[in-house]
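A single protein chain has been removed from this complex, and every other one stays in its place.
Presenting chain A:
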């Protein structure tokens, strides 16, 4: 749905914000780009609707290469790409309803049609009772709901989210993420989001990419990434003290084995002592995934590790 290829962005000052980025966002998925501030993720997102013009490379959305479009065509293409913002970017001088109607005015939708569409959208985000309120009278979470309703007004197939939950408290963040997930399933909306919050990737993303210094270091389905040895994402989601102590083994239970008694089986079968050094368990898109650091002593250690691998556990070290 969104295909970014060999994207480079060099600012006039010589700063390289994007250094050859490739990204593939499939239709109907939620794709999260994780990175520290300054990693280039914001520039990447702004290149997808060409708010920022890339120095080189191509951006294809819905099969259309945006980098070759003229002004009028680009404006038409942008109407098919919704965007939500960290600080909501609502117009303070307009009511909630008028804010949501704004993209429809831009698209020259007739007034009557605008009115029914706005009512529909406010209902969708649960703010029908706030139609006449001004943004200053809303809470942060409500403002972002208006932002989402506005972004969806022109029925885009793609939604870009620029740190949409970074200015919200954890509870509100969860409710906004749940709304995004619902819109994704109900409308088949493809969502590309950037965030520095691991929580966002954990709770809603099907796929993820990790960025650093203008480069994508790894990208793919979250579950595939976690099953990959040495994945940065795994270390971010399940932080364990690094470097691992000598002789220790790090086990990642990525394919649902987190619910199975793998370790007790290990102890019984191979006569080893298991010393748990650290670990955590997370629910990733409905599947429990765990990461455990253990020390194995005595008995048939090598055979024990082979057994674990045989059960689909990712074994790293010693």
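Everything below uses one rule, namely that contacts are C-beta pairs under 8 Å (C-beta built on N, C-alpha and C of every residue); 3 or more make two chains touch, one makes a residue touch a chain; residues count from 1.
Everything that follows uses one rule, which is that contacts and distances are computed from a predicted model.
J.: For the chain that's not shown, choose its UniProt protein name out of "V-type ATP synthase beta chain", "Anti-sigma factor antagonist", "Stage V sporulation protein AC" or "Methionine ABC transporter permease".
T.: Hidden chain identified via UniProt as "Methionine ABC transporter permease".
J.: Have a look at A:3, A:94 or A:311 and name the one touching the chain we're not showing.
T.: Of these options, the touching residue for the absent chain is A:94.
J.: Quick one: which of A:5, A:58 or A:79 touches the chain that's been left out?
T.: A:79
J.: If the missing chain were put back, which residues of chain A would it touch?
T.: Contact residues on chain A toward the absent chain are 46, 49, 51, 74-79, 81, 83, 85-87, 89-94, 102-103, 105-107, 134-136, 154, 160.
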